[in-house]
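And then subunit A:
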Amino acid sequence: MAVLRPAGDFDTSYEQDMSVIRKRWQWVALLLFLAALFALPAYAPEPAVSLVNRIGIAIIAVQGLNILTGYTGQISLGQAAFMTVGAYISALLVGQAGWSFFLALPVAGLGAGLVGLLFGLPSLRVKGFYLVMATLSAQFIIPWLTRNTFPNLLNGAQGMNVPVPVIKLPVIANTCFLGTTFDPETAVCLYRFATPNEFIYITLVVLIISTVVALNISRSRLGRAFISVRDNDLAAELLGVNLFAYKLRAFFIAAVYAGVAGAMLAHNLRHVNSQTVGLIDSILFMGMLVVGGLGSNLGPIFGATLVTLLEELATVLTPILITLMPDIAGGATAALRPLIFGLALMLFLIFEPRGLAYRWTLIKAAWRLRPYAR
Partner candidate 1 sequence: MLSVNNIEVVYSDVILVLRGISLAVEKGQIVSLLGANGAGKTTTLKSISGLLLREDGAVTRGGIEFDGQRLDKLAAEEITRLGIVQVLEGRRLFQHLTTEENLLTGALIHPNNRAEIRRTLEQVYTYFPALPQLRNRTAGYLSGGEQQMVAIGRALMSRPRLMLLDEPSLGLAPLLVQSIFEMVRQYNEETGVSILLVEQNANVALQVADYAYVMENGRIVLDGSAEQLAQNADIKEFYLGLTSVGERKSYRDVKHYKRRKRWLG
Partner candidate 2 sequence: MTPSAQFLEVDNVSLYFGGNAALCDVNFHVEQGEILAIIGPNGAGKTSMLNCISGFYRPQKGRILYKQRDLTKTSTHQIASLGIARTFQNIALYTGLSTLDNLMAARHIHMQQNSLHSMLYWGRAQREEVTHRTYVEEIIDFLEIAHIRKAIVGALSYGLRKRVELGRALALEPELLLLDEPMAGMNVEEKEDMARFILDIHERRGTTIVLIEHDMGLVMDISDRVVVLDFGQKIAAGTPDEVRNDDKVIQAYLGQA
């Protein structure tokens, strides 16, 4: 499918052939789309912006999982645990140590990455279900650690409140620019990313960076090594890929993504505890990945969007269900969410196991072949 191109579209250099976005109009379309996203608070109601925020954070977590599971083939049910690590690191750095969020975010990612590395170690010796269980153990051990160790710092199961990310700008000519407000206490201009309408800018910027990095990984030496580990680990080793090193790298990168997503989630919710993200989220992420399409760069975007929307659908359907079955009352959302998610995932696994991204390439190909498409 990938080879199908409109007539007259030729490459004249390998750089051109290897570039991701090939045509000027594609660049224009992409930039317009991004502009529309950045302008979202201007025209979309706040709940919608909030939804986009949640989708964005989920995409980042799933992109990490895609690198680990989609590309490298290491199945992990621990992604949410690594998010917890990132969330706590950032909460501590910003909340207790007074760092800037924007400095704490990468550090949270790296810290989560290191923890991810630790739980990736069993991948040296075990595969398949055993590895799933090893990662699942992260999903138990990490939240437990946040609850039961360093009670004075981590505040046990209660967790902690997390400050709003703030940008400080100097006062120029007695005015504050860029929508910032003057803070009399510190005598600087502040921009607080408190509401979804403000936080969305952080989400979008991080999302763009994470997408570009994921894309670059997938088309370079690192990504090919990952895929060779996935497709045929034994052959890969015989062809010079150090399995262990690359599996660990994949675990590290996936956990960095999770850590970043976790830190963002914590600052978005402005609270974190051991259950902010849990096993169910790890399952959700996995579901998003499969629904979107394993090992495709578009997969996490499609999957996270669709599954988050399905979750939202459950909320929307709740009143209808309550009118139909008054006795279910509050349990309706609780019933609908797993029901819809489980059903959707099962249907995808049976009827569209390659996910939405694959369907998308088929649609694109059909579009290019028009009017001769089957």
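The set was built so that all candidates are chains of the complex that A comes from, given by their letters.
Operating definition for what follows: a contact is a pair of C-beta atoms (placed from the backbone, for glycine too) under 8 Å apart; a residue touches a chain by one contact, two chains touch by 3 or more; residues count from 1.
Keep in mind that this is a model prediction, so the values were computed, not measured.
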Touching partner of subunit A in this complex, picked from 1 or 2: 2
Subunit A residues touching candidate 2 - in the complex, by the definition given at the top: 2-3, 14-15, 18, 213, 215-217, 219-225, 227-228, 230-232, 234-243, 249, 295
